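With one protein chain withheld, the remaining protein chains of the complex are depicted in position.
Naming follows writing order (A and B), and every chain is counted from residue 1.
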């Protein structure tokens, strides 16, 4: 479904991602792991159109995504849940969800979809008319995921959804990811929590220093090996 | 860091080159008769204004819209203290006693104007230097308007919107040239000084600069006061050169011209300030000739007031859209000469690249 070929991403003269190629097939969960500063967020940024692509190509089912603005890419079915819970704090939960459905043309279905998300994340129903800024971190994370789903994406990009959450909420996030897979959604998941990611993902890529250093199907990377990669000991 | 004299040597060579450039431009300016002489004199004064503005704006990264107010303070100071007593009794009958009988020389007046402007800047800088970025720029707009309003209303000292007339021997072109060169040297020396280097570091990365002990508000404050001094002196020269001033002389129009010159040249370098002033002055003079009505190849262009300013605005917009870092790209001429080993480390980043919003994707502009 998603093909990234030889991707380069730059910030001014600093190169954050170098020659990264990866693939995500329909219905898969693919993990993207790596230490801090490895270039994971930058990779998702380039796929979602948030950052310019300095080199290489990004294709969604053969259609070129790179060079298109973010607002067009989400219309083509790629939705990003960025790092750090970017809710619209001065908008209500209801308005946040409505913004999530901006790209939808089937207005009638949207109300149903919102209802479905409110069932999945029941806290959101409780605070439906409150400002999103009032929600706790975990609640905001749920809102951001629900908002991204309201665009009915074909591919969901999740950037560190469990970061800074309590263990209970981390469980909830990973349960949600499993659920979404069961619903047939394709997911590219960036995580620091490597062991949990390896559990849910069909395959994992590992980035370090902006380059792809490993690629393994499920079970092929043991937590110990991952630890090595994070510490920079094992070059595979 | 080694205590090498190399940077100073390079700055010295650069100063010589820039001064020679200005001298050459001045010489060319004197070849065209009295009208061009006057334009050349104004351009030299603007050069002092723009280089003075660069001392603060270029190194702090804070854009000031209020500097022309310091020029106004300097000009009014000189007008008041240099005026012949009879003139003063006529134009400003209500002046307090101690000012009524003064008659300072041109040099004393220039020095006093600079000091008054600097003291004023010092007072203003106490609250202002707490701010950064856009808020600071907007506060300087408020400063400009406040000063304009005070000049308009302090009739006792300024004769209100009627303005003041100063009949004295205008400074010779050579004097203006020397002042301009001194300003260039001073600006380059300031940039190489400890404070200048620290300030430039804070522009590149405020957080990192703080981490190595740059207080930022202190360095900015010094640059602000120094540049206000230069503007005060420029104001002194200005009023002697043109002979009459009013509050509108130091308001939006002059602010706009000075900003255009600095931005067109590239606001982070002295070379940019100098080149921008020369280029814009020449362009303005050409536009003024067209504005007053000319015939080019049988095509008669009627006189249209406003045309020169339209041209200036278009030039500035063109530079902002096509080459936002200015003609020099914000670099000194000495950095444009290829020097393999040093080039990478000396090249300054794009101004404010880091404080702006995140990079916009290539296709940001949808059709």
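Basically, contacts are C-beta pairs under 8 Å (C-beta built on N, C-alpha and C of every residue); 3 or more make two chains touch, one makes a residue touch a chain.
Assume contacts and distances are computed from a predicted model.
> For the complex's missing chain, which UniProt name, "Phosphonate C-P lyase system protein PhnK", "Xanthine dehydrogenase family protein subunit M", "Amino acid/amide ABC transporter membrane protein 1, HAAT family" or "assimilatory sulfite reductase (ferredoxin)"?
Its UniProt record gives the name "Amino acid/amide ABC transporter membrane protein 1, HAAT family".
> What are the shown chains in contact with the chain that isn't displayed?
The undisplayed chain, in the complete complex, is in contact with A, B.
> Touching the left-out chain: which of B:63, B:120, B:190 or B:224?
Looking across B:63, B:120, B:190 or B:224, the contact with the absent chain belongs to B:63.
> Tell me which of B:96, B:127, B:213 or B:297 is the one touching the absent chain.
Only one of B:96, B:127, B:213 or B:297 touches the chain omitted from view, namely B:127.
> Could you tell which one of A:35, A:55 or A:69 touches the chain left off the display?
Of these options, the touching residue for the absent chain is A:69.
> Given that one chain is not shown, which residue among A:8, A:23 or A:95 touches it?
A:95
> Considering the entire assembly, which residues of subunit A contact the chain that has been omitted?
Considering the whole complex, subunit A reaches the absent chain at 48-50, 69-71, 74-75, 79-80, 82, 86, 88-91, 95, 98-100, 102-103, 147, 151.
> Touching the missing chain, which residues of subunit B?
Contact residues on subunit B toward the absent chain are 62-63, 65, 127-128, 130-131, 133-135, 137-139, 141-143, 145-146, 149-150, 152-153, 252, 256, 259-260, 263, 304-307, 309-310, 312-314, 316-317, 320-321, 324, 351-353, 355-360, 364-366.
Heads up, the rule we're going with is that only the chains that are shown with their structure count from here on.
> Using mean C-alpha positions as chain centres, tell me how far subunit A is from subunit B in Å, no decimals.
50
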